[in-house]
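Single-structure report; data block below.
Of the protein chains in this complex, all but one are displayed in their positions.
Our next item is subunit A:
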């Protein structure tokens, strides 16, 4: 039996009309979202993608020394022999052009990240190429005479290693490894800093998360069990710090924790601390932990509170009526129900603290700084952007991983503010 088609009033098949209506509905939603999506893609996602690209991008050798790169293609450093005359001629030609464009020093400082001494070698090369006649014979010997480094196998091996357009070099640096003639290996112990810094960032973030939990749990419990009117009043004490400028709170801690600050003054006045032995609580890890615990505490209390509010008091009452002590009824009945709140708060505080920059910078000294501070240093002071990008990428991976975890536990749609 042929199925009879249902038609709309205008005589079109119903299915088709419905599909069209659905498509129109989808188009409307897309049109509403599109402006913001485009804006975020251009102003935010593209910069992040640019940073990811920078962490592996390495066009500078190939762009500055194009002929040398070609000449080195068939050369194998493992033979232990220096490149032939043609490579030296190519290097001379490339350097001449580079010196004219004044870009040879940039290449020098780039390669200096991988091997120290390269920066001065290339600066010197600027003077060298002017003193050598173009087209003169035995270019190899002349260059080696100008600087013995050109007769060193390592220099050439380095050039060849970084002649590709992409490099794992920055990432290796970011985990304290390096690529040398024998392949990838870890740097000597005394030169390792980044792994240590990553570990410290993780450790301090864990300590901060834990102290937020210890301080936040009783407060959330109290707020969830007080009558609503009183709870809302006390909530103001949590929300006021939450809404107060980060820099205000950081300056407050600077004022309080200084050696000539309010807390030390109080301790001296109370006779607990001798005036000549004032406590050092700032410009070290202690300062970072105290200030950041204070700053992130509301981010622990708010999710914990919203979970605790939903826990019905009847379970605890039932436990008590069955003879449980108040501790047993809390620990065996109430606490397990509050675990989702702990998870939500802890992951949130951890994500926020791991990427912190301002507070560690101002109160962290040297022992309380995070990986972010090192990233900032490489962007604005050492100008090693590739390394900054690689460190940033690693940090981003950790944060995104934590965030996926958060999404599983809480769900991004359930984020509440204030």
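Heads up, the rule we're going with is that a residue touches a chain if its C-beta (ideal position, glycine included) is under 8 Å from a C-beta of that chain, and two chains touch if they have at least 3 such contacts; residues count from 1.
Going forward, contacts and distances are computed from a predicted model.
The subunit not displayed here is recorded in UniProt as "Polyamine ABC transporter permease", chosen from "Circularly permuted type 2 ATP-grasp protein", "Putative transmembrane anti-sigma factor", "Polyamine ABC transporter permease" or "3-phenylpropionate/cinnamic acid dioxygenase subunit beta".
Among the residues A:44, A:166 or A:331, only A:44 touches the chain that is left out of the figure.
From the set A:234, A:318 or A:339, the residue in touch with the chain omitted from the display is A:234, counting the whole complex. From the set A:30, A:148, A:203 or A:318, the residue in touch with the chain omitted from the display is A:30, counting the whole complex.
Set against the missing chain, the residues A:8, A:141, A:275 or A:326 yield one that touches it, A:326. Within the complete assembly, residues 22, 25-26, 28-33, 35-37, 39-41, 43-51, 54, 215, 218-219, 222, 225-226, 228, 232, 234, 236-241, 243-256, 258, 260-262, 265, 294, 297-298, 326, 351, 354-358, 361-362, 372, 375-376, 379-380, 385, 388-389, 392, 395-396, 399-400, 403, 412-413, 415-418 of subunit A touch the chain that is not shown.
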